[in-house]
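A single protein chain has been omitted from the complex, and every remaining protein chain is retained in its original position.
== chain A ==
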């Protein structure tokens, strides 16, 4: 089974149609409302970004996800991304293990380096060391979740002697980890080495670029002996705006697109739609465009949509989620299941990871 969900950047953006800017409080509550709606309409995943500068609100993802966990039953809680460069890996190990217990295993996370230069010095790091930080910090995090007692020494953090990260992961199985990247082959290589998932946030860049990056990940995943290239765990982004009639969607979304913080005042909506996964149109058009992802990237495990962005009001976002959950995702589930080879893995869950651990090591030797 593929997993479908949404990811939020958590930006506070003025609605360009009426000049209204939500308060931080309103935006935080809106993110929660969007997450609860995701579960209500039958989506599988909610992921939040992590940012440490205005106009973004989600500086403290596990606090937010813990609150959402308490108010949901099925929804998988994730991140997009967790900053492996500037967070202490010890604190990531602790925070997400705690969240994993509280959410009864409905947790995974996506590692990212972040793209805001000043965050590095604000957290005492050097942006020129971005890739080495991502590599060393994750190597430590990986051990902290798998070894009860860790002796460790590295370049970027004080050494650890006889350290045990608490709580230990739920059922002795760490949360599944994705590695997110827009342009770095090093991160695809890192994901492949560990047999972790690779999430290509393809929402702004053309398809060809990500075809190369995902192919590299799949080849290296097989190289490291985790399975065939087709068994590698791939996640993709997307962004959509839908109305029953295509022209209505374009008319309503255009002012939001034209003023969006990331790509506004640049290419036209039409150019951007042609070059990136953005789809503005009818639910059927979204279905058709999303189905092309499989042709480009192979059968994959997780599809996340960016829905609450560009200053769209909460009411509109909730309507979009209704359409996504009722008209789009059910068809995508059915269509993506057709012709999907049996050996292609499902989207990762805690239960599946526990089962795999128990199959691989019946003597209970663990990870």
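Here is the rule we go by: a residue touches a chain if its C-beta (ideal position, glycine included) is under 8 Å from a C-beta of that chain, and two chains touch if they have at least 3 such contacts; residues count from 1.
The rule we apply is simple: contacts and distances are computed from a predicted model.
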- Choosing from "FMN reductase", "Osmoprotectant transport system substrate-binding protein", "Na+/H+ antiporter subunit C" or "ABC transmembrane type-1 domain-containing protein", the absent chain's UniProt record names it "FMN reductase"
- Of A:30, A:119 or A:213, the residue touching the omitted chain is A:213
- Note on the structure: Answer key for A:14, A:246, A:259 or A:275 versus the chain not shown reads A:275
- Note on the structure: Those residues of chain A that touch the unshown chain are 131-132, 135-136, 139, 153-155, 185-186, 188-190, 192-193, 204-206, 209, 212-213, 216, 220, 224, 263-267, 271-272, 275
